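Here is chain A:
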Amino acid sequence: MRSENELIKLLNRDLNLLSFKKLRKQNISIRFENEELVSGLNYLKSQNYIHLATISCVDWIEDNQFELIYQLFSYEDKISLSVKTRINRKTSKFVTIKNLWGVAKYYERDIHDFFGIKFTGNDNMDELILENWNEIPPMRKDFKTRQYVDKKYDWRQYHGQE
Partner candidate 1 sequence: MSLFYYTFIPIVIAFIAYFLNKKIKLSLAILNSVVFAYLFYQISRLYNQWNIPHETISYYMFDREIQLIFQLTPLSWLFIFMTTGAGLLIAIFTIKSQQEYVLRSSFHLNFAILIGSILGVVLAGDFLTLFIFWEIMTWSSFFLISSGEKKAAQKASYRYIILSTIGAYLMVTALFIIYNQIHTFGYNQVAAHLSGLPITESIILIIMLAIPFIIKAGVFPFHVWVNGAHSNAPKEFSPFLSGLMLKVGIYGVILLLYFVPLYNILKESVNYRGLPIFNYILAIFGCITVITGTILAIRQEDVKRLVAFSSISQMGYIIMALAISTPLGFTGGLLHLMNHMIFKTTIFLSIAAVIYRTKTTKMSEMGGLIFKMPVTFTAYLIAIIALAGIPPTNGFISKWVIYQALIDKGYIFLSVAAFFGSIGSFMYVFKPLSTIFLGQLKPEHENIKEVPFLMQLPMFVLMALILLFGILPGLQMNLINQISQLLNIQPVGFTLYSITGAFGKWNSLVIFSLFVGGFLLAFIIFISAKKSKQVGLMDTYTSGEYMDDPEAYHYAYQYFRPFDRVFDSFAARSLTVIYDTFAQNIVKLGNLFRKSIVTGNGQTYAFYMVLFIVILAFAGWII
Partner candidate 2 sequence: MILNIFGFLLMAFSAMALGLLFIGIARKVVARVQKRIGPPFYQAYLDVFKLFTKNSITHGFIFDFGAIMAFGGMITTLFFVPVGPFVLYGMNGTLLLVIYLMAVAYLGMAMATVGSGNPLASVGISRALTQMLGYELPFIVVLLTLIYSSNTSSIIGIVQTQQSGFMNWNLINIPIGTAIAFVTLLGLMGKKPFDAPIAPSEIASGPVVEHGGKYLAFIMLQHAVSVVVKTALFVDLFLGGGNNIFIFIVKMLIVWLLVTLIGSIFPRFKVEEGVLFYWRWPLIAALLQAVIIIF
Partner candidate 3 sequence: MNNKYESNKWQEVINWVQTRSLFMLHYCTGCGAIELPPTMTSRYDMSRFGIGPAATPRQADILLITGYLSTKTLRRVIYTYEQMQNPKFVMGFGSCTINGGMYWDSYNTIKQLDKYIPVDLYIAGCMPRPEAILEGFLKLKEKIETGSADGYKKYNKEYEKYKKNQEKVLGEVKRRQ
């Protein structure tokens, strides 16, 4: 049963973190370089951070980067750890962690649906949520929602309205 500070000391000692921050009680966020992320996750999994809650993604369009966030949780320490990394927006490619957590297969497919990030090693990349979608991935900031809706659906014409 480690407290937040002991955990941070441990992580600093073993892994070379880019940065770390204690957001609030039982909630820590750490940042890795792209290459060290998978080894970091492997190490964390051995330190009984066995629960991968989700993989989410943030589109930083200004500094042309996608940020991947892996939410981990440990039942002994009761601390939820968010492991972040930033990948280049143009290439939008990252390595899969399917062999660490089986469920990652579907989280990666979901992110591919909505952000267009390809995960090498995860062979099944077809549509999970969307159906017959042929536009650019909808969650990207450069996707013009209003324009798409005007093109695809037509509004209800109330009387007197053109």
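We take it that contacts are C-beta pairs under 8 Å (C-beta built on N, C-alpha and C of every residue); 3 or more make two chains touch, one makes a residue touch a chain; residues count from 1.
Picked so that all candidates are chains of the complex that A comes from, given by their letters.
Here the structure is a predicted model, which is why all the values come from computation and not from measurement.
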My understanding is that every option belongs to the complex but just one is in contact with chain A. Which one, out of 1, 2 or 3?
3
So, in the complex, the side of chain A touching candidate 3 is made of residues 130-132, 138, 143, 145-146, 148-149, 152-156
